[in-house]
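One structure, pasted below without further comment.
With one protein chain withheld, the remaining protein chains of the complex are depicted in position.
By written order: A, B and C. Residues from 1 in each chain.
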Amino acid sequence: MTDKIAFIGLGNMGGPMAVNLHKAGFAVTATDLSPAARAKVADEGVAVVATAAEALTGATVVISMLPASRHVEGLYLGDGLGATGSNPGLLATLPAGIRIIDCSTIAPASARKVAAAAEARGLSMIDAPVSGGTAGAAAGTLTFMVGGADACVEAARPFLQAMGRNIFHAGASGAGQVAKVCNNMLLAIHMIGSAEALNLGVNNGLDATVLSEIMKQSSGDNWSLQKYNPMPGVMDAVPASRGYSGGFGSDLMLKDLGLAEEAALASGSAIPLGGLARNLYAAHSAGGSGGLDFSSIIQLLRKREA
Amino acid sequence: MTDKIAFIGLGNMGGPMAVNLHKAGFAVTATDLSPAARAKVADEGVAVVATAAEALTGATVVISMLPASRHVEGLYLGDGLGATGSNPGLLATLPAGIRIIDCSTIAPASARKVAAAAEARGLSMIDAPVSGGTAGAAAGTLTFMVGGADACVEAARPFLQAMGRNIFHAGASGAGQVAKVCNNMLLAIHMIGSAEALNLGVNNGLDATVLSEIMKQSSGDNWSLQKYNPMPGVMDAVPASRGYSGGFGSDLMLKDLGLAEEAALASGSAIPLGGLARNLYAAHSAGGSGGLDFSSIIQLLRKREA
Amino acid sequence: MTDKIAFIGLGNMGGPMAVNLHKAGFAVTATDLSPAARAKVADEGVAVVATAAEALTGATVVISMLPASRHVEGLYLGDGLGATGSNPGLLATLPAGIRIIDCSTIAPASARKVAAAAEARGLSMIDAPVSGGTAGAAAGTLTFMVGGADACVEAARPFLQAMGRNIFHAGASGAGQVAKVCNNMLLAIHMIGSAEALNLGVNNGLDATVLSEIMKQSSGDNWSLQKYNPMPGVMDAVPASRGYSGGFGSDLMLKDLGLAEEAALASGSAIPLGGLARNLYAAHSAGGSGGLDFSSIIQLLRKREA
Partner (left out) sequence: MTDKIAFIGLGNMGGPMAVNLHKAGFAVTATDLSPAARAKVADEGVAVVATAAEALTGATVVISMLPASRHVEGLYLGDGLGATGSNPGLLATLPAGIRIIDCSTIAPASARKVAAAAEARGLSMIDAPVSGGTAGAAAGTLTFMVGGADACVEAARPFLQAMGRNIFHAGASGAGQVAKVCNNMLLAIHMIGSAEALNLGVNNGLDATVLSEIMKQSSGDNWSLQKYNPMPGVMDAVPASRGYSGGFGSDLMLKDLGLAEEAALASGSAIPLGGLARNLYAAHSAGGSGGLDFSSIIQLLRKREA
């Protein structure tokens, strides 16, 4: 028997992910609330339908890629009004044996809540948020950080491999979300830290490229310096060298830092640098730069040219 | 003609550095205010004398390794009381043609001030602070970040190579100090950031080793995770796995972060994460942990076991 | 017709509040899950019963004073399982015309959610969190920050006046919670700020009492300096002068700062100092000081005596 995938959510990330599953030979029926989003993947040969219910007909796997916790809870749990509600949620209707893979980046607590509800109905669900951005989604080189039972993660591996390159099993349900939140918080911290160090060096007479090389070969080394230098002119082909367009938007980083805060609040954890990073991105966004790549945070620190 | 080196300052770093110069075949006469420090390098075969004046007899190179700005200014500039002062400073008496290499980690402004005074008397001076810790000093694998004129830096290279492995020319006078200060500030930021991320993950149910592996292969990657994981039990042979003994002391990191602050004040630079890092280390030190390795900062965040 | 009050939640705050309503002549029937808490107010002459259902018999007013959002949502909305749930929540059973006053300090979003559900059933509800601590609860001098429709707030005024002195109408539903959260975040900020300023002064040779007087009469003046100096020995009869016992616990401030964070996340607001304050209290609590008065945060900054 061949697997049949219902893919729900065809945005900037979900669209190319559905296309890569299709190209890998899987039977995919995709859907999104937006007709334009559906049309885009239909152009690549993917079968599209207008509703989740249609997509689910005969499906053995559901993959969802939605913007935030409330969309994922709404899709699977419904509107929370119970038996009297107008939307009972997918979990109430999914057939036994179907596998659920949620690739959205959402709060760990939300992921655990939905997974527990799925398990209560005998369904298998994993959280599998991604990193790698729209470029990684298009190239099929995403990294998946996965939470769920061993068997469920192994069963999902063929689908994930069609969309990405690295698949990390972080732990039980919600662990994929926790790993992503921790990783992205750390990324934000060393991106801002790298921006501070480069700006401090330049303000004290150093050349940004020379200083970057020194720190990359010393104990200041980090991914932001290696792959994504925030100072214009140091690296080609990064957002800093094209006016901070493209890349990973500041507002998306702000969202992920908000999830880190929620996880810190839920567990009583102290994250002084992570919390400050969120507030700096919030100020950056309030200043109108939320649509720029997240390395543009250096502009909050630097003297603006007239 | 052979070079003769006067080495001033035989502490935990300077001592093994002088020994490595001696082992490389250079004629070294070393001195320190502490008889015990002198005896330690004398045991390794280095010639020692009681005063800088004696060490300088016939020297063609001076290398200094002192604790802080005030010691370097005191050594070279004297007590600042001018012609009436009791200590006129070395610059007043050094012979023409002697090369000055200061390896101390001091304020960039202080390094520039002393170098300018040296130049005013026709002397060649470079700042060459190191990273690599006492282990690197003993093994001769230090990294030097060097500031000064090209010719002066080239002339110093043979001596630096006898003590270290990597030699980076960061720019003009003071640039070595600026590079070191920027690098160490960034190191402190991603060390604290890594501690926050690991602690947040563990508090939300993840295994610290699994999470470390995921972040090292993702955009959260940085030197602290690669070489110096702060969570006990993740890596062998790091301070976290031996009660935070050895390594690079929290009080030394606090000193370097203070130099970063001074550089930020002098240049009007914003370093929000760097400034917070300094204050967290100040609180850590006030709490009695200044003598522990700098990765022990994770203890400021974690729930203490009873 | 006389009002009959059902009072739910007899903790350190709720207990004395129920007693004050009783002393003011209102007919109060009080309840709590803890028999000990019930016994304590029964000793003061208040009628107690074992369940909320019993307390509500014949009640015209419900006043609740519970620890956190989840308890308030659980009490009024039930367990969220809808018609199939075991606990449908009070809103499903309360008679028309009853007035609901929730005095708990909870998330504004949670307060709005419960109030909207009450309104959907035609019930009148206000949020009325308090400040003033256990001393204010006992003395009947609490401050109420109230959110809700004008008529509902006016109708509640006689009950609030029996328990407190100042009653502020902050706005619509949830506004009482927002006002409290903003106020307490600002309190935490200037408490920590006052601790930093006093510690900095003392470390630079000033007398803490002299410096406190100067700042109180200058632009540094704030409530913490006026009423609640954190440095031991400056004021009598404050927690700092009795080992930080009594007062408003650090863990309670940590909870309120968490609510501020939630409100900031929900509204995309930047609160850099407020966020840092939360993280400093989280570190303070992780260090074992969560049970001490919140002015003990100064201990996180000061050199500990051996």
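One rule holds in what follows: contacts are C-beta pairs under 8 Å (C-beta built on N, C-alpha and C of every residue); 3 or more make two chains touch, one makes a residue touch a chain.
Since we're looking at a predicted model, the values are computed, not measured.
S.K.: If the full complex is used, which shown chains touch the chain that is missing here?
M.R.: Listed by label, the shown chains it touches are A, B, C.
S.K.: Identify the residue among C:14, C:89, C:108 or C:258 that touches the chain left out of the display.
M.R.: C:108
S.K.: Using the definition of touch stated at the top, determine which of C:170, C:234, C:252 or C:286 touches the missing chain.
M.R.: Spelled out, the listed residue whose C-beta touches the missing chain is C:170.
S.K.: Identify the residues of chain C touching the omitted chain, counting contacts across the whole complex.
M.R.: Per the touch rule, chain C residues meeting the hidden chain are 108, 131, 143, 145, 166, 168, 170-172, 174-175, 178-179, 181-187, 189-190, 192-194, 196-201, 203-207, 210-211, 213-215, 217-224, 226-228, 260, 263-264, 266-274, 276-277, 280, 300-301.
S.K.: Which chain A residues would touch the chain omitted from the figure, given the whole complex?
M.R.: With respect to the unshown chain, the touching residues of chain A are 272, 276, 282-283, 286-288, 300-304.
S.K.: Over the whole complex, note the residues of chain B touching the chain we left out.
M.R.: 80-85, 254, 258, 261-262, 264-265, 268-272, 275-276, 278-280, 282-283, 285-286
Heads up, the rule we're going with is that only the chains that are shown with their structure count from here on.
S.K.: Does the chain-touch network form a line, ring, star, complete graph or other?
M.R.: complete
S.K.: Averaging each chain's C-alpha atoms to get its centre, pick out the one most distant from chain A.
M.R.: Measuring from the centre of chain A, the most distant chain centre belongs to B.
S.K.: What's the call on chain B versus chain C, same or different interface residues, using the half cut on shared numbers?
M.R.: same
S.K.: What is the distance, in whole Å, between the centres of chain A and chain B, each centre taken as the mean of its C-alpha atoms?
M.R.: Computed from C-alpha means, the inter-chain centre distance equals 40 Å.
S.K.: Hey, how far is the Cα centre of chain B from the one of chain C, in Å?
M.R.: It comes to 50 Å between the two C-alpha centres.
S.K.: For chain B, give me the residues that contact two or more of the other chains.
M.R.: 272, 276, 300-301
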